[in-house]
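Complex shown without one protein chain; remaining protein chains in place.
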Amino acid sequence: MSHRTIDLEVMRYRPEQDDEPWVQTYKVPCEEDWVVLDALIYVKDNLDGSLSYRWSCHMAVCGSCGMMINGEPALSCKTFIRDLPGDVIRVEPLTNFPIERDLVVVMDDFIEKLQRVKPYIIRDESKPISEGEHRQTPAQLKKFKQYTLCINCLCCYAACPQYALIPEFIGPAALTLAHRYNQDSRDQGWEEREDVVATNEGIWDCAFADACSIVCPKHVDPASAIQQMKISSTLSWYKNLIGLGGKKR
Amino acid sequence: MARSNKPLVWSLFAAGGTLAALLVPALVVVTLVVAYGYLPAALDYQTMHAFAANWLGKVILFVVIALCLWHAAHRLRTALHGLGLRADKWVAKAGYTVAGLGTVFAIVYLLQIH
Partner (left out) sequence: MNGRPYVREVRTASWYFGRWRDLHHMLNEISSIFIGGYALILLWGVKSLAAGEQAYLAFLDGLTSPLSLTFHWVALGFTLLNSVSWFGVTPKAMPVQIGDEFLPGHYIAIGHYVAWFCVSLVVLVVSGVFSNG
């Protein structure tokens, strides 16, 4: 194992002391197999216990450690130091979110939007347990499986130019989860969700920049989900126009 | 929050974008040749007039002009918003008005050719 010493430039913000964020540089001796999160943990354990950042699983499952790494939103547990050029690495909190402290952002806005899109199975009438489970074919599962992989790391929101410009935009991950349930053969909540997502600040504020899909560490492809929703919403809009609409409008 | 009426303009935008992507670069090359002073055979008055007098020719010209205008009008909203102009209502009104007028004039002119 060879060591490589890097300058880890960390954006700091301590609300009780600082007026605005500033950059602190730490010299970190890194192992060959380290990810950026390992370097942060090294700083916290050995150099500066006051540094704040979120993390939990260290294996790209929990979605806690999303941050800007050299200007790109990424999971710090999935970004290997050996893959980054040069000996200087800059980490900052995810853009488009307020900074709570150091690398920790305020994600209340996302949580509120996530709840708004009703990301759970909705049934007109729930089926009694005695009737058994809802069965699904592999083809039906495949329709939404990819969208279940979202870990709410918010990298897509940090990359999205529309979210940066229009804070009301419901945004990639929440819309994608709406699509995930819309596509589920067990779900009957399309109409309910449509009232939330087929709005100006829902799917129609998306400009299909595709940035969300490019940065998504789990290859969920939110841009694809949103464009598919635009098409199905448009079809239903025309159906309603000529009077073939569903039960409510 | 009410459901949006953007599906109307978005569907024209999407259809126009696909058509423009397929067709417009080649059309630009054709008129670029004209811009250099050469006249491709099919662009002389008799041929073009016969094309526009034919009902199929009329439909093709109309669809290309109208859809490209609506595509542009709708996309211009996000383009100008992205460039920092925060008057989306007015941009939308102006853009859709131009596209609407262009659509009407395309019909008027095409019907005059026979």
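Chains here go by letter, A and B, matching the order in which they are written, and residues are numbered from 1 within each.
Here, a residue touches a chain if its C-beta (ideal position, glycine included) is under 8 Å from a C-beta of that chain, and two chains touch if they have at least 3 such contacts.
Note that the coordinates shown come from a computational prediction; the quantities given were computed from them, not determined experimentally.
> So one chain is hidden, and I want to know which residue out of A:Tyr13, A:Phe110, A:Tyr157 or A:Trp204 touches that hidden chain in the complete assembly.
Checking each option in A:Tyr13, A:Phe110, A:Tyr157 or A:Trp204, the one touching the absent chain turns out to be A:Tyr13.
> With the full complex in mind, choose from A:Tyr26, A:Phe208 or A:Tyr238 the residue touching the hidden chain.
Of all options in A:Tyr26, A:Phe208 or A:Tyr238, contact with the hidden chain holds for A:Phe208.
> Extract the touching residues of chain B with respect to the undisplayed chain.
14, 16-18, 20-43, 45, 48-49, 52, 61, 64-65, 68-69, 71-76, 78-79, 82-84, 86, 98-99, 102, 105-106, 109-110, 112-113
> When the complex is taken as a whole, what residues of chain A touch the one chain not shown?
Interface residues of chain A facing the absent chain: 13, 15-21, 71, 95-96, 98-100, 106, 137-139, 142-143, 159, 161, 164-165, 207-211, 213-214, 221, 223-224, 227-228, 230-231.
Everything that follows uses one rule, which is that only the chains that are shown with their structure count from here on.
> Taking the mean of the CA coordinates per chain, how far is chain A from chain B in Å?
Distance between chain centres, rounded to whole Å: 37 Å.
> Report the residues of chain A in contact with chain B in the complex, numbered from low to high.
Going through chain A, the ones touching chain B are 161, 165, 194-196, 198-202, 204, 207, 230, 233-234, 237-238, 249.
> Can you name the residues of chain B that touch chain A in the complex?
It is residues 1-8, 10-11, 78, 81-82 of chain B that touch chain A.
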